[in-house]
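A single protein chain has been removed from this complex, and every other one stays in its place.
After this line comes chain A, so read on.
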Amino acid sequence: MAELLLEIFSEEIPARMQAKAESDLGAALEKALGEAGLSWSALETASGPRRLTVFVDGLTERSADVKEERKGPKVGAPDKAIEGFLRSAGLSDISQAEVRSDPKKGDFYVAVIETPGRDAKDIIAEAVPAIIRGFHWPKSMRWGKGELRWVRPLQRITCVLDGQIVPFDVDGLASGNETEGHRVHGRGPYTVTSRKDYEAQLGGAGHVKLTRDERRQVILEGIEKVCAEAGLEWIEDKGLLEEVVGLAEWPVVVLGNMDPDFLALPPEVIQLSMRTHQKYFAVNDKKTGKLAPNFIVVANIDAADGGKKLAEGNSRVLSARLDDARFFWDLDKAKPLEEMAEKLSTIAFKNLGSVRDKVERVAALARELAPKVGADPDLAERAARLAKADLVSEMVGEFPELQGMMGRYYALEAGEPAAVADAIRDHYKPQGPSDSVPTNSVGIAVALADKLDTLVGFWAIDEKPTGSKDPFALRRAALGVVRILLENAVRLPLRSDFLRAASITNYLLSRETERKAYIEAHRELLSLYRDGQISERTFYEVSGPLAVKYPVAENDWFSQVEFVHEDLLSFFADRLKQYLRDQGQRHDLIDAVFALGEDDLVLITRRVEALGAFLDTEDGANLLAGYKRAANILRAEEKKGELPEDLSVNAGLIAKGPAEEQALAKALTEVQAAIEGPLEAEDFTGAMAELARLRGPVDAFFEAVMVNDDDAAVRANRLALLTQIRDTLHRVADFSRIDG
């Protein structure tokens, strides 16, 4: 059993690419060794700013001999067939093939191809260069005079098998047994013979923490230590942690100071400045729980002065950054939000007018929605008008992540009501599955209006998500609508209300009218030009700008409006199903309720929940079985074409029938009346409790009564009873879609 050490050493690998490259390299080596017939007991990987490493332990020293038999043509087959066989089997003469006999087919040739096993060393020497040449990086480059591509120039390939170099060459770079350590603390080079040796030398004199885990741990311990000493609390930031894990070979945590005057800036601005530009962690003061005038930087050296100079340097850089931020903050505060909102007219919103046009539509829709979500219409409209203004602020220009957040601050500075300010911040919510939904009613109105405007608009211009592509995050927007409605129990029947009434629809319709007028105008211009009444130049000058505004290829929206709404509704339905499934609801129950055509998401959810609970009861399960039986009989009749169209129960016939039939008819009449009240009151549990009363009569009916009576009238009457069972249950859900 052998041990292999492979290290690919390069100039600094972008932090975001290291982890994936590490696992890709491990997988590629596994595949290559496995395909070559080697086996091993353990394969481990490591990665860092300048290296990818693979350790293989318990590697077989040689692959096994392989004997393969290949069947050929019959003895005496035409020359051509024999020649083809020799070629494919790699034989030079037919005498090298064996002759086998088969009782049915007679004598035929067989080539026995023996491939001897190969030394692991040879296999590796072939595999590694191929892996390097074929390696996939998100972005790769060439350097010097070579043609090889790697993420940054490749400096060394260390490849050692049981202490011996595995010799190979990749575009002039020869494999070796030397590696390098930290540039300042222990560059080396180090000659390495084994994993143990490699780890000891690099981890010791080399000052390299080899694995991500090691570095993460060192950083976390360092953070804990400096925080404990200074009475601070780390503001956890896993994303940034993973990034800095890839930025230092020898991470050393250093605490820096910041001028406390900067704390007058919004904490989000300070944190983002630290994070985005400088990759610093922010910390809270343990006593106040508020941002402290400090930062944590993870350096790549154990500085001779204990980190004093580098902390000062970093602090100065942060000051310059925060000076910029303060400049933006002051500039923005001096500008009324309305003025910023005006400027939105210069930003296009896809092909749906400017962002300012969108704001107008959202404001109208938010006003309309306000009473339905318990918000003050004036506040909702106001918040919507200001919601996007910060997009043209200096601060959001610098930190797009702060959209909404800055708007809230600027609104508060300007004395807007808190509900308006909060709505500005919250209207982008939820920004992902882990984000919360807005809960303030004004925020709900604006968030819904904004998302609906986008969704209807993008559906109209046919920018729907396809497959895995959803560049405008429309799935997230629709799921956001679903969550806002459900989590706030907002009752808004989608079909009847908000799509049709949406100002976006009016906008699109009016534009469609304009577009038609344009096409008309274009035709006239064209004929004027053809008649020589206007010059070509005039034609283009007049027609050109219009053509840009109203591309002819645009959908004929007017005729599609119904279709767009229905298509979008089913998109919402899919999001709701996904949401309910994630909540643990059975998808067949969701389908069963959906089939009713309900468009109030809150009611759909309540029905699904009540239905699930009902089916878990014995009555529910049995009633479902009875339903299925009735439905099957009806379906069979339908198939035969023998189900009369107009089935109604003849009370006279029932009275002459068996007691069970009479009991069922009576129960149906009673239950049909009894469920109306609860259904009206949206008490689905209550309605289902009434339905449960059908279970006994239905069971007894099927037990005692024969539907297929010889008397056609009796038979039709019984079929009518069955349709009543079905229709009554369908008042709650389409039971045919329920499994079981």
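The criterion applied here is as follows: a residue touches a chain if its C-beta (ideal position, glycine included) is under 8 Å from a C-beta of that chain, and two chains touch if they have at least 3 such contacts; residues count from 1.
Assume contacts and distances are computed from a predicted model.
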Name per UniProt, for the chain absent here [options: "Amino acid ABC transporter ATP-binding protein", "Glycine--tRNA ligase alpha subunit", "Carbamoyl phosphate synthase small chain" or "Glutamate/aspartate import permease protein GltK"]: "Glycine--tRNA ligase alpha subunit"
Touching residue (missing chain; options A:300, A:454, A:488 or A:585): A:300
Candidate in contact with the missing chain, chosen from A:59, A:310 or A:479: A:310
Absent-chain contact - pick from A:144, A:289 or A:652: A:144
Options A:15, A:625 or A:647, residue touching the unrepresented chain: A:15
Sites on chain A contacted by the missing partner chain, in the whole complex: 11-12, 14-16, 49, 139-145, 151-153, 155, 183-185, 187-189, 247-248, 278, 280, 297, 299-301, 303-305, 308-310, 312-314, 316-320, 346
